[in-house]
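The structure's right below; bear with me while I get my questions together.
Of the protein chains in this complex, all but one are displayed in their positions.
Order as written gives the chain letters A, B, C and D; numbering starts at 1 within each chain.
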């Protein structure tokens, strides 16, 4: 194999994917703590809007095919389930931050000793609020656009009534089922290294949870928020009867069922030593997929670091064979990064400078 | 990872995609300013024609399935929405210039200090007029081909009546929703590095905005232009009741919602320093996707540069290991390009020689 | 070809795929023996849950389209068969362990002298029990979620009655037909090196066995287990009338029809010498796809090996051009690994330290 | 980017694609002139047969679904349009020569000074006749196979009547619309560097022109030829009322609308200097996609060149790092190839030895 016939691969293994996920969690915490909560919040707000795009699309189009769906409720679910995930594609590819993904990525970072419990909680709260706000604003935008006809409004109400009528623990359990699949979508799309691979990796598990009838916190922000904005239901009802148990269920699925089991199989909880050698590479990858490359790379980017040698060192780096991005990572002296790494106590990782 | 098992990737991260988008905007401005407005205009005209191909296809075919769509208006929208985007594929892959894409790429270039406000405005105006002219000529071509039967003409009229009957601000808002998605298509297709990846990256957001009922300036050029040419509506009505608010909404979505937020997340507005080291590479990429590689590469291509050493230097470049294209970029002396880069005042970037 | 125009490949040949499969079998045995049966069992349990996701989805959705399937039982089978395989995608990509895959991978390892018969049996028993438990727990979870409506329950019962009414030898034969195709899915997905390639490689043979009506042990765990939990059938009936012959049939298909014939065509049974040179590479690949990279790589990871030189040697490895993963493999002195390899008696391979 | 994280690309930019197209045109002319008109003609004949495969398939299958198409003529067109392009895939991938592709590739070669006007005309005439003959022979073959039932024959007649009843200039205009899209398929499939990418690049524009009702010369050879062979129409009628204007329209679209505009945007007509450095690479690529690699590569392959040093030089070339194909190209002494290149007068390029 190898170079002889140029065999290449576009899929990562599950362990690699899990460790990249944990680094994503670390980057999320890092983005929020080091750079600014506002930028983090902005990515949550945008993700809330994108959820609205997909959820509105699914309700409006799948609800306007009575001729073929009246006798085939399964077909209606299937169409709904294959219209909805466009939002997850938009969010995943553009670095958006969703509560459900945060609920698996930051616990993974915690298990791998890359983020403190406080960071995890702050990320969860901020993404929850950001997604909610984005969804509500987008629902308002849709109303401004006058794109909620009577039939669609009835569809929203019927969905909302169903979602708020189950027992608390049942909705909680459905929240587990949902984020189990969403976490799989996050992991699988991280394994795929080409666009359509990522799209398929997202559509398969997402459409599965939608068809099965599980509960997704941000989707419910939009679906129930629209009903609230249309005046058909009170926000308190929606919050207590659905959002609260869904939120908890999503968190348990992400933190325990997926991040926990993966950390046991491939990471820290299973007592397998993580290879430090590939660490910087993975961190770089996770940061790139989050679009926050430059904020944790090196001390050069810290605010206040106006060292006059900065520009020069970059020039010299780019004059070697190795591309500048990777060379900056590997040029960090071992004495500064290497040995410290394992010595950093859990819960303090993201507070110290990442060098 | 790395070379051991030849793991490769065919997707760019969101930050990279945004910066390539900004370079595309810079290239657009550069194409117009440095080379010739005629070539720029030609690419706009062709894009207008391609819009006609997709729009006519969507109206004619989705409108000729009464048996399955009469009871299923959602299915009709879905078929329409998956026939239409062939035009965006044709335009994106062949370097065509569309008003909607220009409305996100050139503001991005402006935010990243790669184009002046005047350049942005000239690009917007020229692409708007070029798209309109291309669409109108293509509508005339379709009439010459005698491919507008009575049922299709009725479909066009019904679409046009719906599009011109909403309030000004509602159509404006729908314009925002549209170009939000179109901009996502531009960004996502820039992230994908394989053909079907690009096609999927275009189809998903484009079909989303079409099904949701948002307003797209160039598509409306064709859809409403056909109604005007068929004598069913006056151009002034079309302009004031739809094209004007749609144009403004598209611009706000491209410039503020997408380019603005991305520049805040990944670029200049968020105060994150752009790495100059990878700059030439990105510029080259953007130029290649626009098909205007050679016009800004190096001083050798400037008209009038008949230096007899030119051919020789190329030969010597190609005799090294590095391919000639990249070597020409990196052979530019640092003293000429590097330090000037940040010193160039905003608004003048495209006026100086691109050395 | 070669480097000149950068021709690459994303598909492995059949021999390569078979040898990777045998290594997967060896890794399975190794995971169970060396590391912990609990981790192995955990991966089996998770796989049992994922089987439940796909099986429940297929029953519920395909059973809720009476309008189009009542007159078209073939269409119902087709929809069922294209909803079900999402579970195999989830399992294959995340390192889950299924009885059916184990029944082809560990016999292959046995034929290639990489695992003892005892190891094979222990893997088979453990995966059988783990899958069963996972399926039953997931069925309980679905009942908790209140996602089994009356129509679906009737569908489950009707499926269960059909599955338990055939003669023992007929069900046994159907078990052969099933795992023949599942083994093909394992092999083909191992050949594909991109996400959608793997998905297609799984969907084609899996949907084929489902539509043809063959019997899959873990799927029956869920489908019949749900009927047992719903109180419609006794577990003993289910075990004797279906699970037992299906289990045996699946084993014969995996061990004899596929692993046996492939070992004859490409491996040890056909007396073709396996190239030792590419051995370490293949082992690494199989381990990565199982997500258990670190447990058999090198003596460094053995518990108790706290050699102080360990960290240092990694650092030095990563300072060379070659990536650390491959270098660690090739840095193993020949005297320790090479000559021993063929000398290890069959049946003891996995007991000795893998160096 | 670059090597650090192994980012690769499978799509060429539009300029590159256009220049490869021009080289394809040059190779076509070269194949005809240098090697033998018979081999060229053979490729045209085969392409004519393949057109028959796809056209017959589309008519027969789409015409045998009255249950779903009688009320949905648009659906019938859609099915026809997605069955037909299998022929273009077969032709494009196997080096077949079609009049429509020749009508864009050879004019591009002419505009880029790689082929004489006479060469262009000879290619056009020979491909026209070859395609016609292939189509007619294949129609006879289908009749021999007894695969034209009554319903299909009626479908052919109805299609033929529609195709011969429009005004000359209308059919001419429809010919323009058709080859505009076919040329896009040629360009886009040249941009895609993977199989499914090429298939999608072909299906999207081809299905578009078919659904819109444009006129394709070789398809009409088969569709109308079958009607003539079945005795339902005279060849003269078919020629004058359809084939003539379609042929002219196809030529105008290929030569003027596409090759002309692309040459203006990216090539010689726009006065942009083509980079000679990448020339040999592009020529090699175009030859490979035509399957005529060896006939123009180097003087070694010229008949009569039995230099005894030949084998030796290859051996030595292959003993260096660079693969032999590329090294043979770059080993050609500069004095023989380089400076001559621009000095060759237009119209004589293909006559001289290509060294």
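Definition applied: a residue touches a chain if its C-beta (ideal position, glycine included) is under 8 Å from a C-beta of that chain, and two chains touch if they have at least 3 such contacts.
Everything numeric here is computed off the predicted structure, so don't read it as measured data.
A.B. asks: Per the definition of touch given earlier, which of C:27, C:87, C:106 or C:191 contacts the omitted chain?
C.D. replies: C:191
A.B. asks: Which residue, D:125, D:147 or D:256, contacts the hidden chain when the whole complex is considered?
C.D. replies: D:147
A.B. asks: Could I get the residues of chain C that touch the absent chain, sorted low to high?
C.D. replies: 1-2, 5-11, 13-16, 18, 68, 70-75, 77-78, 166-167, 169-170, 173-174, 176-177, 181, 184, 187-188, 191-194, 196-198, 200-201, 204-205, 208, 211-214, 261, 264-266, 270, 272-278, 334, 338-339
A.B. asks: At which residues does chain D meet the chain that is not included here?
C.D. replies: Residue positions of chain D that touch the missing chain: 1-3, 6-10, 12, 16, 39, 42-43, 46, 53-54, 56-57, 60-68, 83, 86, 89-90, 93-95, 141, 144-147, 193-196, 198-199, 278, 281, 288-295, 301, 311, 314-315, 317-318, 324-325.
Definition applied: only the chains that are shown with their structure count from here on.
A.B. asks: Could you label the chain A-chain B interface same or different, taking same to mean over half of its residue numbers are used by both chains?
C.D. replies: different
A.B. asks: List the centre-to-centre spacing of chain B and chain D in whole Å, with centres computed as mean CA coordinates.
C.D. replies: Between these chains, centre-to-centre, one finds 28 Å.
A.B. asks: Can you compute the centre-to-centre distance for chain B and chain C, using the mean CA position of each chain? Integer Å is fine.
C.D. replies: Computed value for the inter-centroid distance: 46 Å.
A.B. asks: Two or more other chains touching the same residue: where does that happen in chain A?
C.D. replies: 2, 6-10, 16, 68, 193-194, 196, 198, 278, 288, 325
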